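Missing here: one protein chain of the complex. Every other protein chain is in place.
Each chain gets a letter, A, B and C, in the order it is written, and its residues are counted from 1.
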Amino acid sequence: MALVISQEHDLLRDAAKGFLAEHAPVSALRTLRDSDDPFGYDPALWQRMTEMGWAGILVPEKYGGLDFGIVGAGLLMEEMGRTLSASPFFSTAIMAATLLKEVGREAQKKRLLPQIAAGKAVVALALDEGRSHDPGGIKLAAKPSGNGFVLNGEKTFVLDGHLADQVIVAARTGGKAGTKSGLSLFLIETDRAGLEFRRRTMVDSRNVADITFAEVKVDGDQLMGKLDEAYEPLEKALDVGRACLSSEMLGTASEAFERTLEYLRERKQFGVPIGSFQVLQHRAAHLFSEIEMLRSVVLKTLLSLQASDASSSFLASLAKAKAAQVVGLATSEAIQMHGGIGMTDEFDIGFFIKRAKVASETYGDYYFHADRFARIKGY
Amino acid sequence: MALVISQEHDLLRDAAKGFLAEHAPVSALRTLRDSDDPFGYDPALWQRMTEMGWAGILVPEKYGGLDFGIVGAGLLMEEMGRTLSASPFFSTAIMAATLLKEVGREAQKKRLLPQIAAGKAVVALALDEGRSHDPGGIKLAAKPSGNGFVLNGEKTFVLDGHLADQVIVAARTGGKAGTKSGLSLFLIETDRAGLEFRRRTMVDSRNVADITFAEVKVDGDQLMGKLDEAYEPLEKALDVGRACLSSEMLGTASEAFERTLEYLRERKQFGVPIGSFQVLQHRAAHLFSEIEMLRSVVLKTLLSLQASDASSSFLASLAKAKAAQVVGLATSEAIQMHGGIGMTDEFDIGFFIKRAKVASETYGDYYFHADRFARIKGY
Amino acid sequence: MEHLETFTEETRAWLEENCPAGMRRPMRREEDAVWGGRNYKFHGEDQRLWLERMAGRGWTVPTWAKEYGGGGLTPEEAKILKRELKRIGARPALVSFGIWMLGPALLKYGSETHKKEHLPRIARGEIRWCQGYSEPNAGSDLASLQTKAEDKGDHFLINGQKVWTSYADKSDWIFCLVRTDPKAPKHEGISFLLFDMASKGVSTKPIRLISGSSPFCETFFDDVKVPKENLVGELNKGWAIAKYLLTHEREMIGASGIERLPGSDLGATAAEVIGTKSGTLRNHLLRADIVRHEMDWAAFLLTLERARDEAKAGAGTGAVSSMLKYIGTELNKERAELLMAINGLQGLLWENEEDPEPPLSRQWLRSKGNSIEGGTSEIQLDIIAKRVLRLPQGN
Partner (left out) sequence: MEHLETFTEETRAWLEENCPAGMRRPMRREEDAVWGGRNYKFHGEDQRLWLERMAGRGWTVPTWAKEYGGGGLTPEEAKILKRELKRIGARPALVSFGIWMLGPALLKYGSETHKKEHLPRIARGEIRWCQGYSEPNAGSDLASLQTKAEDKGDHFLINGQKVWTSYADKSDWIFCLVRTDPKAPKHEGISFLLFDMASKGVSTKPIRLISGSSPFCETFFDDVKVPKENLVGELNKGWAIAKYLLTHEREMIGASGIERLPGSDLGATAAEVIGTKSGTLRNHLLRADIVRHEMDWAAFLLTLERARDEAKAGAGTGAVSSMLKYIGTELNKERAELLMAINGLQGLLWENEEDPEPPLSRQWLRSKGNSIEGGTSEIQLDIIAKRVLRLPQGN
């Protein structure tokens, strides 16, 4: 498994780059934000992405998808990270598609995967319940009732939650909060009685919702996978998501860095381009090295997940932790090196630091993944 | 309590500076090292220091000392940190004198404090038993026997241990290893039967010894302070020692920095002084700021200990942790900025990084004190 | 000493009597700060009363002379007043660039007429001032400013543009650096002018920051007439005043960073939000970064204290302010990052109806400007290298 991008993937990347530059540049996110859009993404744009096959990139061919694999999905995320393009791609085409593939019942797959591939359904994952990522700490209770279950509890910061057609809900059917066993997944339509959605406005102008479950009744066949045994497949799917987020953050870091380099070459102060100052040169060179390291890690992680390697989970944590460090540094340095103009909303660089921070926090921050990395390594 | 050095202390510092430049410059340490000296310090120099009153700087006047206080002792350590002067000043005039004052029996004080003040006795503290500092973890057992005790166990890295006339031994008379209660201190002559000393050569060319205790019998009146209650006075004395070591490290950092600045101004490369490179300027300016922060912390800690403030222990840990960071940075940058010549033994800067590392490790490294700082603060 | 004890008692009694209850609560919102000025609307009667009473005693500027609207207090008395105010948790009666910046400059460089005219109105919060320093394309190279003031006999004619003017849209007067000799070397043709923002030809445009707030403006001067007597100090010698003020500003930014962010003790904040186990924070890796930061923070506070004490003892240099500005702002940014880490996704909310304070995300974004405004960190390090460490100039 050579650590290089294949030609096939290079083509995908080029196509994505061209498409996003034309249809979803950073200015599109600005427009979306300033128009107080109820969706937080542009449905027409999402349809165009779907026509490119992106919505079905992880969906098997027999369900109408491209089945292009995780490396391809990661590359798309990287390019979206460069243009900060908002869409349900991550929540639906990556997270929901992966979970459905892994643990969906055949009926669920048959019904929902073609819809996902066709860009006709937005499916959100309702996972965490507090301010930080903690898959083991789930408390939302699903109690057996008749041939189904009744759900009570709360979910927070659910990506694309307020506009989803369906939610995949991680619930506790056994064990205590804080333990890994006793978790189960349910697939639920968002118009079911007892569900209450509350949209929250996040710093990156994307969509999340807090969801309240009050006596929500679901049928037995809404269960995904085995009862009480959702933790492992959930972690697997989360690792795919973490790798893809890392790839997005790599794109964001690279783009912020390249914009900064351009500024360093052009902006003059004290009569010379500021990029000729040795201090800024060294900091840029250091940042370049960090981004290159992240690039190696992300590529390795995507390749490893695609090959279903045993080391994938340790790599996913490495990628997510390293991505948080690097994109944090890249976007902070971008603002500092741009000086005052970097602090203005009129200038685009602020969008990068905002999205970078949310992506860093999503599905585990630096500390979460550094801890997981060390635990996997036995210390 | 203003954070400034008083005039009286300024005079002391000036006197010390002059004395050490003349009698104990860095070259004296080199000579000592290269001559494979059995003591690891120069007894004649120690006599001269004694004549200046330094050996008795913490000894009360009624026992023949100057009773000049902890701030003065710290300033002397700072100056010794600049010249890397080796002597039993720290082990004997600071640690042993402080412990004797705090918990010595009147007979012990009467006998030993005047000897210390006169430079006639070297007294070592035998405390730790492993590779790291851990006052609570003491295992060396002192069991009651007749009207005294029998000691069995081992001590490691005892400062000035191999040449001491007396050792103050921290032993367990109750409680379990890892607990704070059940510790006691004994004052023991080093020629007592059952004691075995083994000199170890450390990277800074100072003296330490590992000591084995095999059925060492001591009388009841060799106990210092109260049985089982040594932990608290020991910590107090250690805090004095930690503050003084921090002050020494401040001196070492300052001197290494000043030598580096001199080199930056003089050394030319690519046709200009290397100190004109902005990268080195910024790193020097950052290091300057760090040293100034350490200077504030050390001064505050010494003043606070002198005033017996309740906040002294948190400050001592702050000082020791910060000193380790700063002197580590200062000496590493010194080598890097000196380039190849900094790596040669012929050049003096290597002595600074060696002593800095040992001082950083003595009586608790960065991690030990950062942890203690946070615990005192409640997290 | 007896006098100081009496002063303490009297101050305590007066404050007890006169500081309204509403003014004894921590400031949480932007409108809790009283900036004063011609068009200022108080947020509640307590604010008005408190300013009126404090200004009445000259205690908005306790150490200024009474003839300039001050309290005429000695440094010892002022220290006691400060302590007593802190003791009851009193809010400042007035926050003002006039007090922090222009006042000290006028006291040092202004004519008696200037002092009499402007200082009392600053002290009473009648005139709100802004600062016209930065210009577009100047950035860190402040002295390259281009706004010109032409000598027209009895007045100067001002044309040009300033940027990063704090609250220019809410201010009554501006103290402003202008170029009065375009042919002189860049530091030698600059003058320091005061003028009314209501003058014909002055316009402002707020700049929206990434944090969503707009504390700064672009300010435009189009044939603005300024009477000659509004010149402070000598013609073409304004750079000296500017430098004096910049040093002053650096110290203020370094020091004020301390109270800028919530959670005065990050460890305690983290312990509350995340929880502890056996006396240590549950998130061990985050704890490592918090303790490192908290130790630096403590060292910084002690360095501020030492700098003040040394200044009192007659030491103190302008370059120390560069160090304090550099450390203080870098630490403030780090602090914001750690607060974000402590608060997780909750800290990333852009709006938060449940909390009266501005969302943490905005404070975090705002903190990024700390190391840019008032001279970037890079400029501060340059200054330390050159003025304190005497390292040779590059080519």
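Criterion: a contact is a pair of C-beta atoms (placed from the backbone, for glycine too) under 8 Å apart; a residue touches a chain by one contact, two chains touch by 3 or more.
Remember, it's a predicted structure, so these values are computed and weren't measured experimentally.
Chemist: For the chain not shown, which residue from A:3, A:193 or A:310 touches it across the whole complex?
Modeler: Residue touching the chain left out of view: A:3.
Chemist: For the chain not shown, which residue from A:192, A:217 or A:282 touches it across the whole complex?
Modeler: With A:192, A:217 or A:282 as choices, the missing chain is touched by A:282.
Chemist: For chain A, which residues touch the unseen chain?
Modeler: These residues touch the chain not displayed: 2-4, 261, 264-265, 272-273, 275-278, 280-282, 284-286, 288-289, 292-297, 299-300, 318, 321-322, 370-371, 373-375, 377-379.
Chemist: At which residues does chain C meet the chain that is not included here?
Modeler: 280, 284-285, 287-289, 291, 394-395
Chemist: Touching residues of chain B against the unshown chain: what are they?
Modeler: Counting over the whole complex, chain B touches the hidden chain at residues 128, 130-133, 156-157, 200-205, 208, 267, 269-270, 277, 279-280, 328, 332, 335-336, 339-340, 342-346, 350, 353-354, 357-358, 361-362, 365-367, 370-371.
Here is the rule we go by: only the chains that are shown with their structure count from here on.
Chemist: Approximately how many whole Å separate the CA-defined centres of chain B and chain C?
Modeler: 43
Chemist: Which integer distance in Å separates the CA centroid of chain A from that of chain B?
Modeler: So the centre of chain A lies 53 Å away from the centre of chain B.
Chemist: Specify, in ascending order, the residues of chain A that touch 2 or more different other chains.
Modeler: Each of 277, 279 in chain A touches at least two other chains.
Chemist: Could you tell me which residues belong to chain C and also touch two or more other chains?
Modeler: 378, 381
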